[in-house]
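Starting off with a structure, shown below.
With one protein chain removed, the remaining protein chains of the complex are shown where they sit.
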């Protein structure tokens, strides 16, 4: 999604964020960041990637400062579709910290999650690559094991469990299993009515959170 | 340059474009495209890169449709800092044509320029990689040789000669040697007063063009 | 294939080369080049890739000089599984020429074949990527069109037509359609008896060649 259609979804997410008092991260194309930042109030806009570069040379690379200036508050790093070398990942987290972008780093196994935790990103997405886009969720055991492994290295890191979320029930299960957050791309994009599915998922988060942590 | 500073330069370029009746291409970060498109009228905004992908998967890649929706009219491909494989370049030109983005492809040698011309982009940038950012210009012989080699393959292709342009005189020389256009990044970024340098360069284009082609 | 199994196939190819008086190119892993060069006499051993580097730094890259020293006489460049940027391809052909390695460059479309011909490699492999490993051959029209386009740019370049060759009949057809050479990987690797299939294919080349060019 991009452009006008993305704007429409972003506005629905913005409203759901207020309605259920849940923080929602949206990860648009870089060229959509400015418009979405201007037209929404509560959404957390994350870029899909930054390159570990400084202002100056770098035609065709994504400059952290430019992403920040356009209104993003954070960035995804090491997504399975944009994997990074260890050296670049380490430097990109450092650059994001300097610029003031929240870092959300993808890990596709328990060991990768632990290794990434050592670099102290703000959020780790624990999503086994082989499940992306399949509609199959990580089992409860994987959710618990990755969450506790990450927290053991650094309890400040938020854990987002993302694999195979396709409806409100999946969202509910994952939060009940101890995840701080969850997420999906294909689950919303493939839904007949993406805005309705978004509402269902956000409502499920609120419900599961209340049951687990109380009404805070 | 990015954000507010880029907007200021873009506005100056927008005015110079009208003042001298010269078409100006600006190539900002993708996250700056929307704002610059909204705040300028005559500038031609080109993205720094697109990936040869379709809407759907591709987190962290640059989607041609999103670039177009944000207000870009064209795209740079195969810049020396973002070199592309032959297969990707061929496909990216095709995708840009489908979406309606003007293609401007960089070539760093005479033979590369000829080879790229076979893929029928709209513009070829003939800029020997070893001169980028050095302040040394391509000599007149290189300008003439690349221009005529490209036109021989496909006379519709515009030729932009870019290496080492640092002031109005360089701009004047290159247009007099037969280039359809010229360009610079470092020449403006490193100038003490980028807006003044921009004005000087655009004025030189108009002057050289009038002397070569008459007052059209 | 690699190691002992590759050596066995190489010896069979070596014999078939003499038996039918046909030149055979084999493209093993770099680590197999030395042994195969020592144990065969008539085979033309080509490396699967070289990087466009000079002796010195480059841990993990393939040095042209080392490939040559191990006994290779040529190298494949720009294979669909190892695509190269235009700049690297241009430089790799230059380095191979310096070192004395025959260059065989893959092109996956008519336009790519023409573009690559401008860089004057010794051989162009015209193999539409979408057919690799499928068992579907390029149609006669494609064979004729690519062969003549390449020869028009540079008549010295040999054209190898490779897509979807699975048996002797495919080989025969391609040579009859005007190709200088043909090739296959999966056609031999997937055969029940690779050595027998190799013999069948080489015999078919000799037959088609004799019918087309006479008994030379």
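Going by the order they are written in, the chains are A, B and C; count residues from 1 in each one.
To be clear about the criterion, a residue touches a chain if its C-beta (ideal position, glycine included) is under 8 Å from a C-beta of that chain, and two chains touch if they have at least 3 such contacts.
This structure is a prediction, so every number in the text was calculated from the model and none was measured.
Student: Give me the visible chains that the unshown chain touches, in label order.
Tutor: A, C
Student: Of the residues A:43, A:89 or A:104, I need the one that contacts the missing chain.
Tutor: Spelled out, the listed residue whose C-beta touches the missing chain is A:89.
Student: Decide which residue listed in C:27, C:40, C:109 or C:147 touches the omitted chain of the complex.
Tutor: Answering carefully, the residue with contact to the hidden chain is C:27.
Student: Going by the contact rule already stated, which one of C:12, C:44 or C:62 would touch the omitted chain in the full complex?
Tutor: Missing-chain contact among the listed residues: C:62.
Student: Among A:2, A:46, A:61 or A:119, which residue is in contact with the omitted chain in the full complex?
Tutor: From the options A:2, A:46, A:61 or A:119, the contact with the absent chain belongs to A:119.
Student: Which chain A residues touch the hidden chain?
Tutor: 78, 80, 83-90, 107-109, 111-112, 114-116, 118-119, 129
Student: Hey, which chain C residues sit against the chain that's not shown?
Tutor: 1-4, 27, 29-35, 47-49, 55, 57-63, 65-67, 69-70, 72, 76, 79-82, 133, 185
Methods note: only the chains that are shown with their structure count from here on.
Student: With chain B excluded from consideration and all other chains held fixed, what connected components does the contact network retain?
Tutor: Leaving out chain B yields the groups A | C.
Student: More than half overlap in residue numbers between the two sides of the chain B-chain C interface, or less? Answer same or different.
Tutor: Same, since over half the interface numbering is common to both chains.
Student: Could you name the chain whose Cα mean is nearest to the mean of all protein Cα atoms here?
Tutor: If we average C-alpha coordinates per chain, B lands closest to the whole-structure average.
Student: If you count the contact pairs for each chain pair, which pair has the most?
Tutor: Top-ranked chain pair by contact count is A-B.
Student: Any idea what the CA-fit rotation angle from chain A to chain B is, to the nearest 5 degrees?
Tutor: Going from chain A to chain B via C-alpha fit gives 180 degrees.
Student: Roughly how many whole angstrom separate the Cα centroids of chain A and chain C?
Tutor: Here chain A and chain C have centroids separated by 46 Å.
Student: If you average the CA atoms of chain A and of chain B, how many Å lie between those two points?
Tutor: A distance of 35 Å separates the two centres.
Student: What is the distance, in whole Å, between the centres of chain B and chain C, each centre taken as the mean of its C-alpha atoms?
Tutor: 38
Student: If a residue has to touch 2 or more other chains to count, which residues of chain B qualify?
Tutor: 80 - these are the residues of chain B that touch more than one other chain.
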